[in-house]
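One structure follows; several queries about it will come next.
Each chain you see keeps its place in the complex, though not every chain is here.
A, B and C label the chains in the order they appear, each numbered from 1.
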Amino acid sequence: MVVILKQNADKKQLDNLVNWLGSQEIKVQATVGVHTTILGLVGDTSKIDIDMIQSLPIVETVKRIQEPYKNSNRKFHPLDSIIDVRGQKVGEGMFHVMAGPCSIEGEDQIINIAKAVKSSGASMLRGGAFKPRTSPYAFQGLRGEGLELMKKAREATGLPIVTEIMSASHLELFEDVDLIQVGARDMQNFELLKELGHCKKPILLKRGLANTIEELLMSAEYIMAGGNPNVILCERGIRTFETATRNTLDISAIPYLKEKSHLPIIVDPSHASGVSWLVNPLAMAAIAAGADGLMIEVHNNPPKALSDGAQSLTPAQFDETMKSIKGLVAYMGKSMGKVEQ
Amino acid sequence: MVVILKQNADKKQLDNLVNWLGSQEIKVQATVGVHTTILGLVGDTSKIDIDMIQSLPIVETVKRIQEPYKNSNRKFHPLDSIIDVRGQKVGEGMFHVMAGPCSIEGEDQIINIAKAVKSSGASMLRGGAFKPRTSPYAFQGLRGEGLELMKKAREATGLPIVTEIMSASHLELFEDVDLIQVGARDMQNFELLKELGHCKKPILLKRGLANTIEELLMSAEYIMAGGNPNVILCERGIRTFETATRNTLDISAIPYLKEKSHLPIIVDPSHASGVSWLVNPLAMAAIAAGADGLMIEVHNNPPKALSDGAQSLTPAQFDETMKSIKGLVAYMGKSMGKVEQ
Amino acid sequence: MVVILKQNADKKQLDNLVNWLGSQEIKVQATVGVHTTILGLVGDTSKIDIDMIQSLPIVETVKRIQEPYKNSNRKFHPLDSIIDVRGQKVGEGMFHVMAGPCSIEGEDQIINIAKAVKSSGASMLRGGAFKPRTSPYAFQGLRGEGLELMKKAREATGLPIVTEIMSASHLELFEDVDLIQVGARDMQNFELLKELGHCKKPILLKRGLANTIEELLMSAEYIMAGGNPNVILCERGIRTFETATRNTLDISAIPYLKEKSHLPIIVDPSHASGVSWLVNPLAMAAIAAGADGLMIEVHNNPPKALSDGAQSLTPAQFDETMKSIKGLVAYMGKSMGKVEQ
């Protein structure tokens, strides 16, 4: 931590600060210039409340130097983590595609999609049972019933299932889910993260749409500090001024996270772009940048009345995209996760 | 809703779409140009899934025209709402200052601050019992015990109490809280919002740091659609590229919300700026822009060892700021909320 | 400047760095921790290339501590600057409203608007002769001819004239302009800024739509370092994710700039909001936050055929807004600039 003092900082207050920091086992060294005095603080500064230091009248600014995350930090855990999801290994050379519909709508729908995405090469089934919707008037998902349908689709295909949790109070319902997703809007739902830290389930933690990479790792830290090391990170686009795409995929986050953390990282090109024709090129970019997997939405079927001709296109599009994905994954020296049944 | 078709859209698919929309009681009118065909849709389009329409192969883009919020919309409720918080009226000419510490730390602390802010003119006491902290290693608040201390401070001063809830499972503990705050990170914690819609408590809904004004109103809609009309909105700064201030106070949100909604709106200049010396000018700006109140953090006392000389300054600063606030509130023709005891 | 070293930084390279910094008259002090070593650098670090330091293999990150601006920095010039614009004093208690049309369209138009805004209390006339337009197919302004019409309007009313320059090669044409505006898109047109530093004309420097406050001051620095101290800053909204308003007025920039710099700062609520009904409340907020003036667009008259009933509204709206402005300016203890003729 670095503390920049105000010009003419009161000597007595400064002594008090230095003494108090000493009592917290923080070593302080001052560099005194004409206009600026810099205090370098070393030791375990993660315990120090940066806002409290900032509020002192002698302080101009405070900057944190050390990464505030530990369990997820590659410095303290140099080797890649491998997360086991119902026998599938995520990380370290294995590449997984999680595919499925935005919302689960019925047994036939989810089983048919599960079979289709499996035959195209997906190794996990995603599907929304509890749906976070901006509008209270929009369909909120089949909830508990949706989870049961997911399990039937798993039975039919062997695919591990991935689905989103929206409240710690639903945790019991998720006991038999293979990979529990924390959605972007809940990335800083700290009460939920704490509860997830007390189970051993693999967690798929999506980056919030205006959260920094450091905040993503701090949310992983909540889960890991609770005792659950099974965290997979997911980049799904951030909110920027650009409106051509729904969000802006932060492709740099992939190599950046690979450098700073040992956790696997996957990419969701569907939510990042909001349009189906961008999924293929963004998936390719994610693989090339080093991602460990992809989460791809196979579009909801439109109402029957609308479906003539249109309906059958999207599974076919997914199949086409999977061909590109498999080729590039192999070129990059990774292996596709595979489910036998 | 406006649907822009792709060039050479398939005639049969278009007919299907128009017929299906008709079955949903949506009227459709087409404007056909050389390069573009525009479909104008009128009726209750809030039931139509915009993503589903967007996914059709004949569609280029879809734009929503009608505001998707109803209960909070001034069009359907032209008069200002007045929210009653333990006898204090919020909205329509009354101006309230909610003040208090970031975190509740002990009985003496909260009672002393409560007395101080009341004597300076605050009409509600804010304080954090459940604290959303980016780091799991930071102090997480006194939680239930903090709520009890808030009530003691209310007993001592008569000030209604405002404090943040972080999970629907804590609702029982908040039964005796006067104004329940939903923090910025939970603005789209929809499971929590739904539960708050089932009680009648006044809710202070803070804007998320990367949420649009429309999304803020949609979150209010969750609470109101559940049957609870007692919502107060709060602008507390948004996340932008600028790093000179912690967040960027979106001052335009105040008059914009006043035009589009009938709900009261208050401003939190402390979180918006992150530095105490900006609280005064931002508070003034908020009043001038038409806000119905302010939420101001009276800084936590630093550790005893650090407090010589520094400690006593912040209540004094608050008192100074309140003088400016009271003057401008009167100039703007509003009255300060007042608590007699 | 603070340099954070990588773990296990090469000792010889570190010595080279420290010696080289010493040769640049920079004092270095190291604080050595287990995981981090911090170098505090003091002296005139504005000469040090931060990117070069960053590129060294032993360096993890570099942070600048000292403000990189000097001429505009209040630390070195504690008193407010007062800028003289054709006899009008801008800054220190005087409040100026610059009003006029987006584009100058003809002699009658500009003279009529000039008379109208003067009678409502404006003290300068703004108008666009050279127009920066996103589209090459949009009207690009009357250019040189527009400047001549501005001068006629000045003759008719005595109002000093403010208009935008888009290229250093036009400088000669602007010799008789009273306040030369640098538009948001040109805030980092450094070749233009350098040329403006060589004249003595007052310059109105608008903040770029994605430029930080520090970058605004660095652009002021370009002009001032060239020998022209007559700079007025202008906040006009920044680009964020919010689309309800065209831009987001960064109201905090006003008190922040007042603290960090001695230059006057005005606000343009018209461009910040993009809609006329937000101009009044944003103008009020700007005054309350401490601005030294406002730039307000009096909307272009729509084509004759469209103007029945509509046309006469906007000058009236401006007049109404000026009443609020004058009241609040007086309440804040400032005086309106006035032009006698």
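One rule holds in what follows: a contact is a pair of C-beta atoms (placed from the backbone, for glycine too) under 8 Å apart; a residue touches a chain by one contact, two chains touch by 3 or more.
Small disclaimer: the values here were computed from a predicted structure and weren't measured.
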item: Given 3 placed chains, full-complex copy number; value: 4
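Note that in this section only the chains that are shown with their structure count from here on.
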item: Mean-CA-position distance for subunit B and subunit A (Å); value: 26
item: Rounded Å distance between subunit A and subunit C, as computed from the means of their C-alpha atoms; value: 39
item: Subunit B and subunit C, separation of their C-alpha mean positions in angstrom; value: 31
item: Residue list for subunit B, restricted to those that touch at least two other chains; value: 210
item: Residues of subunit B that touch subunit A when the two form their complex; value: 10, 12-13, 16-17, 19-20, 23, 46-47, 49, 51-52, 54-58, 68, 102, 132-139, 166-169, 185-186, 188-194, 208-210, 215, 218, 221-222, 225-226, 239, 275-276, 299-300, 302-303, 305-306, 308-310, 313-314
item: List of subunit C residues in touch with subunit B within their complex; value: 210, 212-214, 238, 240-245, 248-256, 259, 272-273, 277-278, 281-282, 284-290, 328, 331
item: Complex interface listing, subunit A residues touching subunit C; value: 2, 4, 7, 27-36, 38, 40-43, 61, 63, 65-66, 75, 210, 239-241, 243
